[in-house]
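Omission of a single protein chain aside, the complex is shown with its protein chains in their original locations.
Chains: A, B and C, in written order; residue numbering restarts at 1 for each.
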Amino acid sequence: MGFFSVLGDFFQILKHTFRQVFKRPFTYFYPFEDREYPERTRGRHIHVRKSCTACAQCVRICPVVAIRMDKEDKKYEKDCALYFDYTRCVFCGLCVQACKFEALFHTPVVDMSEGDREDLIYGPEKIETLDREPLKWRGRRFR
Amino acid sequence: MSPDILEDAMELWFGPQHVSAHGWATKLTLVGDYVVECDPNAGYFHRSAEKVLEYKNFRQGALILERMCMLEAFLAEYPYVAAVEKIAEIEVPERAKVMRTIMMEMSRLHSIQFWWGQFNAELGFFTMALWPWVDREYSLDAFEELTGSRHTVSYSTPGGVKYDFTEKSMKQLNRALDRFEDRLPKFRDMQMGSPTFRARTENIGLYDVKQGLKWGLSGPPMKACGIPMDLRKDDPDPNLAYDMVDWEVPITENPEHPGQSDALDRMEQRFAEAETACEIIKQLIPQIPEGPIIDPKARGKANRLPEGEAYARVEGTRGITTLWLKTQDKAQTAYRAKIRGPCIASYYALKDLVPGSKFADFIVIFGSLDPYPGWWDR
Amino acid sequence: MLQFDFFAWLAGIPEWIYGIIQWIYGIVSFIFYWVYDLFRWIWATIFLPSNFMFLFRAIIFPGLIFVVMALIWAVWFTRKLWGRIQDRRGPVHLGKYGGLQLFADAIKLIAKETIIPDNARRWMFRFLPGLLLVVVLLPFAFIPWDLEYWFIADLSVSLVLVFAFLTAVPVISLLAGWVSGSKYSLIGGFRAANNQFAAEIPLIISTIGPALLAGSLSLMGIAAAQSSIWFAVLLPINLATFLVAAIASVGIFPFDAPVADSEIIFGWRTEFTGIHFTLTYFAEFAEQMLYSALIVTLFLGGPIGPLTGPLAGPVNFVLKFLITFFFFVLVSSSFQRLRQDQIVHYCWKYLLPLALLNIILIMLAIVYIPGIAALLPLGGG
Partner (left out) sequence: MSDSSTTNASTFGRLVINKIPEVTSNPLGDNRIELVVPANKIRDVVTLIDEEIQDVLPESMFGVDLENDQYELIYIFWSYTSRLLLQLRVSLEGEKPEIESTCDIFPGLEWHEREVREMFGIEVKNHPDPRLLLLPDELDGAYPMRKRFQTDRSRLNETGITPPKPRPEPGGDSQ
């Protein structure tokens, strides 16, 4: 009768769970240790003003209207005052592909939380600077 | 149903704030422990994607589709791209075809891994919910290494794919597959071998082929009835490389009720689907041809499309996923795009499938059909 | 003829004053001695060696504070073990290995707003979680942590009394679900009652074996009877049935139909927030601990164990308790949730006959296998 086979199934399952207790956990302490992000990670952008021509291709292709270009702002060279609205950005990568002049890139910086929504709109100054080396990670590497 | 039974009936809203109802709500009428009426409600997730697609150009459109179902992002975006390619008559390079197929199966594997965990969480077994999700992390790592994003890959574009395989991404891909195949026997013990799982799913949510077809069900819920109904074989897409692989449509036949499927069969079917996906990828990896990944003329062609209609279909994780596209001459945007998600049928099927079953089985029936609200609300 | 003798009157004044003073003294001394006696009585009650130690045992060491600390530990242990089984880490941040996580959680939960639904019966809603915790903590008084000294109370019918207390738990759950004024809570309450209905009979039948072999209904007596052989050896099937029925009675996975979160959000606890939720949450863990302690007492020899020394009894007990609790968590994290009708079905169709079968087997064994009866306190042979 199936009674003993069912009992065997129970013990098989208990064996699997019991073994798992002594295994190394999969998760890691995220803010204290981090893993390496791949080169292609679509994180926040970096804008290279030196090679930008203000052609506005990135503004046109953006499907969620997250990029704004202020042509009136004459403070910047070639008038490319780019505003990135990270409350809207979906990190699709179309703007980087649309850029013909190698002036816009993704960085592997994905943790960009702010206390204020306004701070997530990266102005022309902020979008061309990185506050830390993108490939240098806090804590020890994991995995 | 006689009215005096309904006199002591209790109406219970299952959702939209219920913990296991994420974006859907079903009104159940309970008499004692039995559900006598089930009224699935849609619209809690509606983002008017079809209207949005009328305002997005053909390179942006795939991004909207991807967000219909984050779990099978590549499978979801592919019909749009295929429809655009059909109208614009864009040729796809051989290498892109193979890469698309690999990505498609990987996406299917990931979706099944996620569903697996979710279904077990719905069954109150969080151990088995977390274990497939660990494997899913490996799949996500493979996506990330290849495309730079974990969920919304936005990988295909009219004329090919966006990113090429690198050595490292191949390594991640193999790692994900190996990890999954390693753990499969253990998972089989935990699922099919579990007496409590069998007790919960046997003869629950039983329907036959004819009924399922009337509802419009497709994909694993139908293949679990034992019929080889798979668009990958039946309606092969010329821009995909399934003909390069030697594979069989995975079906599940239960001798206890031939031509019918219950929740247990559907779980078994998902096992078979995931194994087939693994097998297809493993066969395709050595066959990737050299060459460009994108047709260089495609970008220009996809900017303005000629007048036309196209109907692109793909066998998604949950069933037939299609997109019907109509364009006007020199159009930058779609004139009309109709998304047909597979889950509109499986969610509708609850209406006839659930009454008569116990209240506790409602979530089992729902989970075993694997509906995703993005597909019916769009 | 009244003569007023002034001098006699003068001479009487001190006597009169003395009388008044005596009267006042009487009152004051009465109060003083009353207070003094009270203090002395309190002093004697608390600090007389025998009384002091009884209070110490009841409140501090194997009593309330020890149990509450063990409860906090049990919550941490459960979460950590669940985490490990599920490839996670469990609590990590507060204290060593996250040991202080529960204090943070408790402070957070207590600081949260207590929301009482409009439909709820307000006073019952506030009263029931506390009552539940009290009812679940009371039976710890009868647990034999030690045979000689470190126990609280020894009643001749403590086994029956413990189950009498535990029978109140589903009633409170049902009431809590009812007074919450929510459909999900009501369904959860009925399911909790249903769980107890299913599990109680196999649970109590499983305890008949140890009680029969020990010839006692007292937990102390049953523990003491295992000095030569643990009942787990003689009643292995009863041990298993008791474990499963205990899990079903507590209503944790896989018998968690009363709080099945994918079906009926959190069952009868759905509407509880803040401190009320904390109390019900603690009560669940206290019940698990109580059943673990009962398993140790009834089947694993209680405080009888390899260690010797002044505190050997409690240490032995706690060691066995840890192992039992580990299995409790392990079993509860390995299976899918059963439907409530299946719970009744399995408990009555499989657990009950198995529990009876073991008792019959052991009776036959005592009669036909020589040497077994000599191991038992019943003697004879």
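Everything below uses one rule, namely that a contact is a pair of C-beta atoms (placed from the backbone, for glycine too) under 8 Å apart; a residue touches a chain by one contact, two chains touch by 3 or more.
Keep in mind the model is a prediction, meaning the values are calculated, not measured.
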Chain not shown: contacting residue from B:V31, B:M70, B:M170 or B:L213: B:L213
Of B:E11, B:E89, B:D234 or B:E307, the residue in touch with the unshown chain: B:D234
Residue of B:W13, B:Y34, B:W247 or B:Y311 touching the missing chain in the full complex: B:Y311
Sites on chain B contacted by the missing partner chain, in the whole complex: 42-43, 46, 48, 50-51, 55, 209, 213-218, 227-230, 234-235, 311, 320, 322, 324, 326, 335-336, 338, 340, 344-345, 348, 352, 376-378
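Criterion: only the chains that are shown with their structure count from here on.
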Graph class of chain-chain contacts, one of line, ring, star, complete, other: complete
Maximum centroid distance from chain B, chain identifier (CA atoms): C
CA centroid of chain A to CA centroid of chain B, Å: 26
Centroid distance [mean C-alpha coordinates] between chain C and chain B, Å: 50
Chain A-chain C separation of Cα centroids, rounded to whole Å: 51
Set of chain B residues in contact with two or more other chains: 127, 134, 194
Interface hub residues of chain A, defined as touching at least two other chains: 13, 16-17, 20, 26
Interfacial residue positions of chain B with respect to chain A in the complex: 56, 59-60, 63-64, 127, 134, 137, 144-149, 152, 154, 162-163, 168-169, 186, 189-190, 193-195
Contacting residues of chain A [partner chain B, same complex]: 6, 9-10, 12-13, 16-17, 20, 26, 37-38, 40-42, 61, 63, 90-94, 97, 106
Residues of chain C that touch chain B when the two form their complex: 82, 85-88, 183-184, 187, 253-254, 256-257, 260-263, 265, 333-342
